[in-house]
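For this view, one protein chain was removed and the others were kept in their places.
Think of it as A, B and C in the order they're written, each chain with its own count starting at 1.
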Amino acid sequence: MSQTVVLGVIGSDAHVVGITILEQAFSAAGFDVINLGVQTSQEEFAEAAVAHDAEAVLVSSLYGHAEQDCQGFHEVLEDAGVDAVTYIGGNLAVGQDEFERTRRTFRKLGFDRVFDSETDPEDAIAALREDLQIRPTESERATISS
Amino acid sequence: MSQTVVLGVIGSDAHVVGITILEQAFSAAGFDVINLGVQTSQEEFAEAAVAHDAEAVLVSSLYGHAEQDCQGFHEVLEDAGVDAVTYIGGNLAVGQDEFERTRRTFRKLGFDRVFDSETDPEDAIAALREDLQIRPTESERATISS
Amino acid sequence: MIRDERIPADELRRIDEEIRSNWSTGDDVDFEDAVAYHESLPDSKRFADVLESADKPLLQPRAGVPRLDDQIELLEYLHREGKADLLPTTIDSYTRDNEYEKAQQGLEKARETGDDTLNGFPAVNHGVDGCRELIDSIDAPIEVRHGTPDARLLAAITFAGGFQSFEGGPISYNIPYTKRHGLEETIEKWQFVDRLAGAYTERGVRINREPFGPLTGTLVPPSIAIAIMIVEGQLAATQGVRSITLGYGQVGNVVQDVAALNALKKLGNEYLPDEVVVTTVFHEWMGGFPPDEARANGVIGLGGMTAAIAQPDKVITKSPQEFQGVPTKEANSAGLRTTRQVIDMAIEQKIDIDGIAEEQDLIERETRCLMDTIFEHGDGDVVQGTIEAFDSGALDVPFAPSDSAKGAVLPARDDDGRVRIFEWADLEMDDDIKEIHKARLSRRADTEGRKQSFRMVADDVDAISDGKLIGRPQSTGDV
Partner (left out) sequence: MIRDERIPADELRRIDEEIRSNWSTGDDVDFEDAVAYHESLPDSKRFADVLESADKPLLQPRAGVPRLDDQIELLEYLHREGKADLLPTTIDSYTRDNEYEKAQQGLEKARETGDDTLNGFPAVNHGVDGCRELIDSIDAPIEVRHGTPDARLLAAITFAGGFQSFEGGPISYNIPYTKRHGLEETIEKWQFVDRLAGAYTERGVRINREPFGPLTGTLVPPSIAIAIMIVEGQLAATQGVRSITLGYGQVGNVVQDVAALNALKKLGNEYLPDEVVVTTVFHEWMGGFPPDEARANGVIGLGGMTAAIAQPDKVITKSPQEFQGVPTKEANSAGLRTTRQVIDMAIEQKIDIDGIAEEQDLIERETRCLMDTIFEHGDGDVVQGTIEAFDSGALDVPFAPSDSAKGAVLPARDDDGRVRIFEWADLEMDDDIKEIHKARLSRRADTEGRKQSFRMVADDVDAISDGKLIGRPQSTGDV
C-alpha cells in the first residue's frame, strides 16, 4: 500500500531545491508525494493533509524564520483533524546555532522529528518507514483514545 | 657615528631569509651589521660582540627551539664582558602560542626586547634607535655601577 | 496593457504618494531633501562612481541584522577587518513580503531581547533617518540587497535614506524568490523602482541598479541568466537608470564562467543604450555549499581564481559558513579576505585559457536566441515579450519556485563540468545549439555508463557540497 506524504516549504520561504530533491527521493521510495511547493501557509498544509488523507506532513524551511512560521502549526493541524506524523527539516535557525537547541525548540512545537540540512533524504525515508510502521492503525488509536 | 649590531640565527636553526632582510634594513638605516648567519652558537654571538664592540646583539629564531637555545645566553654574554642591548625576534614558540606568554619567557631570559614574526624591520630599527639613545654612555654606566 | 515605457512624471508622483502611505515611515520621504542629502555625501560614498572607476574587482559581502546599531557595527567590521570595498544591507524576509507589521514586531523583539529572529535589516521600519544614520556612519558605498517582489516602498525610503545602489528586478526578484507574484505585477512595480532611481539620476544622483544575476543559484545555464539580465537592464534604462550592474553567479567551470562574464559584458553593452554605464558583478557559487568550513574555503578559492581571470567589476563573496546559516561577522570577513588574497595573487598574471572564445560564442548565440524570442513574443516590446515568453515556456529558469515560470527546464553538467541543458521543455533555442548540448551530455552519460535522468541533475545539485564539481554516480568512483 502506497502512503501519502504532504511536502512543502513553510512561511514566505522560497528555497525550492531541497523539496525538489525530497519529492523525487520520496516518490522513488514508493510514497505518494503531494508537493505544495514553496511559501505554503499552515492552513494549506492542513487542507492538503486532510484532502489526501496524508500519513505524514513534511515541512521544509531554509531561510531562518522556521520558528515563527511554525508557531501554532500543530494546533492548526489538530483543528483540521489531521493526525499525521510531522517532520521538519532544513536550515532551521538564523545564524550559527547549535543544532541540539534547535531540535529541542521544534520538538516542543510538536514535530515528531527534526532534521538538519545535512540530512540525506534516505535517512528521512528510513525514519518515516519506521514511524509509520510503529504507529497504531486508525481503529487501535480509537480504542486507546476513548 | 655608526653603531655596530651583531645579527645571527641561534641554535641549529637555518632560516636565513629573515636575517637577510634584517641585515639589509639595518645597513640601510646606517648601522654596521655583522651578520653571523644561521646556526650560530651562543659563544659565537659573544665573541663577535666583543670583537666588534657591538652596541646591540640581535638574535633571530624561527624554528621553534628558541627557548632551549637561549638558556644561559645572557650569562655567556656577561662572562665575555658583553654589555649590549639584546633583542630576540622571529617565531619563538612551537605551535600556536599566545605571544604575550612568549614575550614574558624571553624577557625573563634577559632579552631587552622581544619581537614576533609580524615585526616590520622598521619597528625594530626605531626601537633600537630609542634604546641606544637612552642608554647611558660607558663612563656614566661605570659611575652608576660602582 | 503594460509596456516598456517610461512612467510619466505625474504617474510617478501618484504612485509615490500611494505607496508611502503603506507604512508610517513613508511620510518622512521628501525628494528634494533627499537629493540634497545625496549631494552632501562625500565621493567615497557614491556607489556608481566608486564602482565604475575601480581598477580591480571590488569586493562586497552580504550582511544584514535587525538593529541599527548592530548593523553599523557589522558594516564597520566588514569594512575594517574584511576590507570590503562596497558594503551591503540585506533586508529581512518580512519586509520582502511587505509585512511591515511583522517586521516591526521582529525589530522590537530584537531591541528588547537582543535575540535576532529577523533575518535582515528592516529598512522600511528604520525609516529615512535610520537609513541616513547608517549611511553617515560608514565610510563606503552601501547597497540595498533584498529579494522583494514589490520593493517600491523599500526603494522610496532607502533612496531617500542615502543608499545609492539597489539590487533586484522584476524577474530576478520574482522567479527565484516567490511563488505567487505575477510577472506583469512585478514588472509594473519595478518600473516604479527604476523610474524613481531615474528621477534621482536626472538630478545628478546616479542610483546604481543591480539585477540579481544568479537567479535560483542552482546550475542556471549562463545564457538564461544573461538574457534576463539584459531584459532587466533594458527595463531600468527605459526608466532613466544610467548605472547598471549586470550579475552572474559562478557555475564552477572556469572556462564557462569566464566566457559567461565576457558575454555578459559584451551583450550588456550591445543591448543597452549607450548612455548607460554597464558594469558586471560575479557572485561566488550561489548553490549548496559544503557543510565544512575548510571545504567551503576551497569553493571560495575557486571563485576568487575565476574572478581574477574574468575581472568583473565587482565580486559578491561567500563565507565559509554559507552552508550553516547567516555567517558571523568574522566568517564573513574571512570570506572577503580569502577572496582578496586569491584575486590579488592571480590578477597580475596573464592567464589565457583555451576554449573561452568558443564557449563565449556559444553563450552569445544562445542568449541571442532567447532575446529574439522575447522580442518576437512581445512584437518588439520587451515587457510583453518577457511575460509571454515566460508564459509559453520559451523563457524559463531551472528550479524556479514561481508560478510565473514553468520551471520545467533542467540543467546538468557535461563531462567537463559545464552547465548544459538536459531537459529543454519549451525553452526556445536553435536546433543546432540543442544538438551541441545533447552531444556534450551524452558524452558524460557514456563516461558514467548511465542514462541521462533526473538522478544526474540531483547528483549535480549536491556535487559541490559533496566535494566535487560533477555529480558522478557513487558506484563508478573507486577511490
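Following the convention adopted for this analysis, a contact is a pair of C-beta atoms (placed from the backbone, for glycine too) under 8 Å apart; a residue touches a chain by one contact, two chains touch by 3 or more.
Keep in mind the model is a prediction, meaning the values are calculated, not measured.
Taking the complete complex into account, the chain left out of view touches B, C. Of the candidate positions C:R180, C:R203, C:R295 or C:R365, contact with the hidden chain is made by C:R295.
Counting the whole complex, the residues of chain C in touch with the unshown chain are 55-56, 252-255, 290, 292-302, 304-305, 333-342, 344-346, 348-355, 415-417, 464, 467-470, 479.
Although one chain is not displayed, its contacts with chain B can still be listed: residues 9, 11-17, 20-21, 24, 37-39, 63-65, 67-68, 91, 93-97, 117-118.
Keep this in mind: only the chains that are shown with their structure count from here on.
Taken as a contact graph, with one node per protein chain and an edge wherever two chains touch, the assembly fits none of the named shapes, being neither a line, a ring, a star nor a complete graph.
Inter-chain centre distance (chain B to chain C, centres taken as mean C-alpha positions): 55 Å. Separating the centre of chain A from that of chain C, both taken as means of CA atoms, is a distance of 31 Å. Rounded to whole angstrom, the centroid-to-centroid distance between chain A and chain B, based on C-alpha atoms, equals 68 Å.
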